[in-house]
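The block underneath contains the structure these notes are about, expressed in structure tokens.
Every protein chain except one is present and positioned as in the full complex.
Moving on, here comes subunit A:
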Amino acid sequence: MMEECSKGSGAACSPKLLDLIPKEMEWAVAKGKNGDVERSSVEIRKLELRLGLPGDDEWSLKNTNTAKNMNRERDHHDSLFSLGYFNHGHHHNHHHHFHHHQPSHKAGSHEMSPQVGPVAGSSSSSVWFNQQQQQLAPPSSFLQFPTTTKAATDKQQSSCLLLPTVAKESSQLCCTKVGAIDLQQGPAEKKAFSPPAAPPTPANTAVANSSQKRTAPGPVVGWPPIRSFRKNLASSSSSSKQQQTTDSQSGNPNKKAATSDKPVEVCKKGMFVKINMDGVPIGRKVDLTAYDSYPRLSTAVDELFRGLLAAQRDSSAGGNINKQQQEGEEKAITGLLDGSGEYTLVYEDNEGDRMLVGDVPWHMFVSTVKRLRVLKSSEVSALSLGCSKQEKMVAMK
């Protein structure tokens, strides 16, 4: 495949050392017009590497002072590390990391910044790394997971990373100045993020108190991120499975029709859809391209499930499942489309709504259907077809 060839950079040395120099050059060259003043000096370069605000020299000096507690060298990584801690305001429930606001923190603006910086995760996945903070040399053993002994010994560095109990220490590392200088994003951060089409409740209750996240209920355009032809794979491959070799030589018109259309923007031409039936634990799949009308589909569903349904009845009746018995008792499944039968055919469309089969023209149905279900007619009337968000979320699970 045309992979991006690995773009080894010209500078082959340790990024830590050379970061200060060549990049500065790059920046100076690259900029041109936009005179960001800070780019012109190494001092400010360091600042930048520390994820500081452009032009904020003051902060960088203060930062190093605060960092001295940590027994680390003034290294850009160190600063980055401490930089992380400018978060003491925001109460993300799902971040149960630092909730301790140290008195040493200056008033500063308790901006609502999200928990940042290497923090103690939840107790189960709590181990983080305690390297980097120490020196330029690459960390020898980070990922002390899940031991806590190292935490005990390397109190100053690692502790903050490992357990919630040492959060206090680690918050010491927080640079209050940083907090104060927080990117002046106050309003922006506090602003609850309200995506245009997002559902009101995030799927995960753990983040209930966070700023509204975009959650994706059910099928989303462009998700999962795979190319269109992969979405078609299951269908087009399986439909050909049913053919003999000779068919593929002569060219099966069905197959051509299904696969030679130019895919439209959001490809919905998957022809094999799952179909489940109430009372039958095993589902089937139907190739919708094999049918051109609702009655044909209905017949196919009957054929697919007739035997299985009878087998279920037999087994639920507790008797021996004897082939003769089975065949004798197989009952045709009729009235799927008009509500007259014991069962009714419904489907889920591309928006996650549950719909009665038969309302729209066949080709429209085929282009929006995602899966089929055969429900007991009695249940259908009780259901609300076309769903609320909750039902959609449940349905899609």
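Convention: contacts are C-beta pairs under 8 Å (C-beta built on N, C-alpha and C of every residue); 3 or more make two chains touch, one makes a residue touch a chain; residues count from 1.
Please note the rule applied: contacts and distances are computed from a predicted model.
Asker: Going by UniProt, what is the name of the one chain that was not included in the view, given "F-box domain-containing protein", "Transport inhibitor response 1-like protein", "General transcription factor IIH subunit" or "Vacuolar protein sorting-associated protein 29"?
Answerer: "F-box domain-containing protein"
Asker: Which listed residue (A:Arg284, A:Arg354 or A:Lys370) would be found touching the missing chain in the intact complex?
Answerer: A:Lys370
Asker: Pick out which of A:Leu233, A:Ile282, A:Ala332 or A:Met364 touches the chain that's been left out of the picture.
Answerer: The single option touching the absent chain is A:Leu233.
Asker: Name every residue on subunit A in touch with the hidden partner chain.
Answerer: 1-2, 4-10, 15, 19, 23, 26-27, 30-34, 36, 39, 48, 51, 54, 77, 80-81, 84, 92, 94-95, 113-119, 121-122, 124-125, 127-129, 131-132, 138, 142-143, 145, 183, 185, 188-189, 193, 195-196, 202-204, 206-207, 210-211, 213-216, 219-231, 233-234, 237-238, 240-241, 243-245, 248-249, 251, 256, 259-260, 262-263, 265-267, 270, 274, 370-371, 396
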